[in-house]
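Yeah, one chain of the complex is gone here, protein chain that is, but the others are all in their spots.
By written order: A and B. Residues from 1 in each chain.
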Amino acid sequence: MPDQLLFAIEVTLNGLMAGVLYALVALGFVLIFKASGIFNYAQGVMALFAALTLVGIMDGQVPFEHLINAVFGTDIHGFGWEVPALLAILLTMVVMIAFAWAVNWIVLRHLVGQEPIILFMATIGLAYFLEGLGDMMWGADIKTLDVGLPQGINTTIDEATFNMFGYGFFIDNLDITATIIAAVLVAVLVAFSQYTKQGRALRAVADDHQAALSVGISLNFIWVLTWSIAGFVALVAGIMWGAKSGVQFSLSLIALKALPVLMLGGFTSIPGAIVGGLIIGVGEKLFEFLVGPLVGGATENWFAYVLALIFLVFRPQGLFGERIIERV
Amino acid sequence: MKKTLTTLALGATLAAGPALAELTFPSLSYRTGPYAANGIPFADGYADYFAMLNERDGGIGGERINMIECETGYNTEKGVECYEATKGEGALVYQPLSTGITYQLIPRVSADGIPMHTLGYGRTSASNGEVFPWVFNYPATYWDGASVAIKYLLDENGGDLSGKKIALVYHNSAYGKEPIRTLTELSEEHGFELLELPVDHPGQEQKSQWLQIRRERPDNVIMWGWGVMNQVAIQEAVNIRYPMDQFIGIWWSGSENDVRPAGEGADGYKALNFHAVGSDFELYDDLEEYVWSKGNAAGAGDQHGTVLYNRGLYAAMIAAEGARKAQEIHGTSAITPAMMRDGLEQLEMTEESMAELGLAGFGPTFSASCENHGGSGRAAINQWNASEGKWEVLTDYIQSDQELIARLVQEDSMAYAEENNIELACQ
Partner (left out) sequence: MLYREAGDFKTTYREDGQTFPIRLDRTAYFAILAVAALFVPFVINDYWLNAVLLPFLIYAIAAMGLNILTGYCGQVSLGTGAFMAVGAYACYKLMTAFPDINIAIHIVLSGFITAGVGMLFGLPSLRIKGFYLAVATLAAQFFLVWLFNRVPWFYNYSASGQINAPERTLAGFRITGPETQAWAVYLFCLVFVVASAWICRNLTRGAMGRKWMAIRDMDIAAEIIGVNPLRAKLSAFGVSSFFVGISGALFFSVYLGAVEVGEAFGINKSFLVLFMVIIGGLGSILGSFLGAAFMVLLPVLLKNVLVGGLGWPTDLAAHLEYMIVGGLIIFFLIVEPHGLAQLWRITKEKLRLWPFPH
């Protein structure tokens, strides 16, 4: 096979993998939007907060260390223990559930039935708050996250493709792991929403709030549930992205990578988020590979949106969005 | 930090009393935002050095130092706010540690008559003191950095780079684009091929760039990165098994923060630096004795000896030495910003003067002059040793290609002078 074609295939494969990572972030948005009609601007910051909490617990950091030292004149530097990854993930989930509960009781409960733009704005406030809180609790330095995920080139694929085509493909082990985790995550989510009582209730709420209320489903419970699940998805996304760059403030910016995916896949569809992520991932990587060198590179950021725009012009409700029926 | 907030509050109200003749050094730091991890150690080092001078010597030349810290969050608008808030307090020299804020402040400090020192960052052509009398960027500039990196590669390759391919991975911003012109000139001169790979802010996703590097197999990769871009680039380089010892970062891509997340894989990664690393200096004893042991260390006090902490110390040391020089020239201890400028302009760093300060061999020697605000343009190559978790100095300070850089600086600064109708100083 000609080299260019091999390269293009490699780029496409990597684009698919990157797409899975984008989809992972987008998934959190979709879950909350579906259940409560809120575009959760704070999703990116939630990923950061979850990852910070995880690292903080694993390294035995004392929350609000700096603040405590400043207020009481103490000199605390960590508990001095280390928590195994799995336990830390569970503890982080407890924190994220507490967070979901707090959000629901302090913020959302008062805003039931408001317009989407107002709920959106509430999540802006939440994002600001969480950003300050995360830094204050765990400090603003870069933390190395090591939960034992494999990273680096996958040698099996490299060797196999080298023997076949004379050029070894690069596939990152982390990406493969991410793909598996994403697949499991989606399968679990689907199973949960199809086969459990709570899951069915969740779907009922997503369909129609009032009808759900009238058959005795507690909206409060469902919202805490969705925010907890979104918190869990944020944690997974935070781990995946944090494994690459360390856990630091920039992690909250991964939400930007999810936006075109959401627009393309539709805000209300989990398969949409996955397929949208794949299309965006492959599209932007291929464009950068084919056209990037001609125009000076760094095209990925804007091309993702242009790609989504092109799709939307033909399907204004997104790929898998609910069909918009307009009546006067 | 032993001082509690209440005592701090009390201190603030007391300090608001009659202003004594003090030397004011604003610290435009960033302990929040996307670059906080890099801003914190620098700000800590900067603060600790001045705190140490106050405790040990009672300030500089008998005048106590008043360091005002102002949080910019690496945001230009907040930087302007900080500048305006502190300039009325008699600020002697600004060190904003941000390219954006530097460009912002260049016209302002020139108009207000306050010197600005951009330690190895900012606008390279500001090293021409004729056009930028108020701006200093010694001991080395970005163009020096680019040239030193190429010089080092020349040495490694027996003086010949023809036919080699060198990739530049850069932050797609004013900062990242700085070395391109120098590297282009150098590639023509030495006959290597330059491959430019921009990475958009913030740089969390660099798969395309590193796949391209894997395909094109450049002999070396030079990186101009900042913040999260560094960590991801180094991790991706490890992932594609790029030989780390052929990967060289500029001094802003060479701190512990950048290599740690990649773990063992980052071993052998190289970076430029214009000052020493580690804590093996006499000054550190003084810092321990007068500042840390009393619980007055700035921030969390856990950054001592890191690359960026040392850079903060170095920045503060140059500011303090500039002030000392100014006191010497003008025969008064209560110096003004204009006197401070004279001090910075006649600053001379020799081996002896650095040894006297307890920082023997800490930085390259240089002497500034009215025309030359850029220092001697020398930098060393450091290498990361992952198993020991520290940077090791690999070479002596390497001299950049002064002829080429002088020409480029002249071109760029004259264009600026023309655009802004600046009369040349030093005539």
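Just so we're on the same page, a contact is a pair of C-beta atoms (placed from the backbone, for glycine too) under 8 Å apart; a residue touches a chain by one contact, two chains touch by 3 or more.
None of these values were measured; they are calculated from a predicted model.
Although one chain is not drawn, the whole complex shows that of B:73, B:145, B:225 or B:377 it is B:73 that touches it. Of the options B:66, B:172 or B:400, the residue whose C-beta touches the omitted chain is B:172.
Among the residues B:84, B:160 or B:396, only B:84 touches the chain that is left out of the figure. On the side of chain A, the interface with the absent chain consists of residues 39, 66-67, 70, 106-107, 110-111, 114-118, 120-122, 124-133, 135-136, 140, 256, 259-260, 263-264, 267, 295-296, 298-299, 301-302, 304-306, 308-309, 312-313, 316-318, 321, 324, 326-328, using the contact rule stated above. Although one chain is not drawn, its touching partners on chain B can still be listed: residues 1, 5, 8-9, 11-13, 29, 31-32, 36, 40, 69-71, 73, 76-77, 80-81, 83-85, 87-88, 99-100, 103-104, 106-108, 110-112, 123-125, 172-174, 177-178, 181, 200-201, 299, 412, 415-416, 419-421.
The criterion applied here is as follows: only the chains that are shown with their structure count from here on.
With each centre defined as the average position of its C-alpha atoms, the distance from chain A to chain B rounds to 35 Å. On chain A, the positions that touch chain B within their shared complex are 7, 10-11, 14, 18, 65-66, 69-73, 75, 77, 135, 139-142, 144-146, 151-153, 170, 172, 174, 241, 244-246, 248-251, 253-254, 257, 285, 288-289, 292, 296-298, 300-301. Listing the residues of chain B that touch chain A in their complex gives 1-5, 31-34, 36-37, 40, 172, 196-200, 202, 204-205, 207-209, 211-212, 214-215, 227-228, 231-232, 235-236, 238-241, 257, 260-261, 263, 265, 295, 300, 302.
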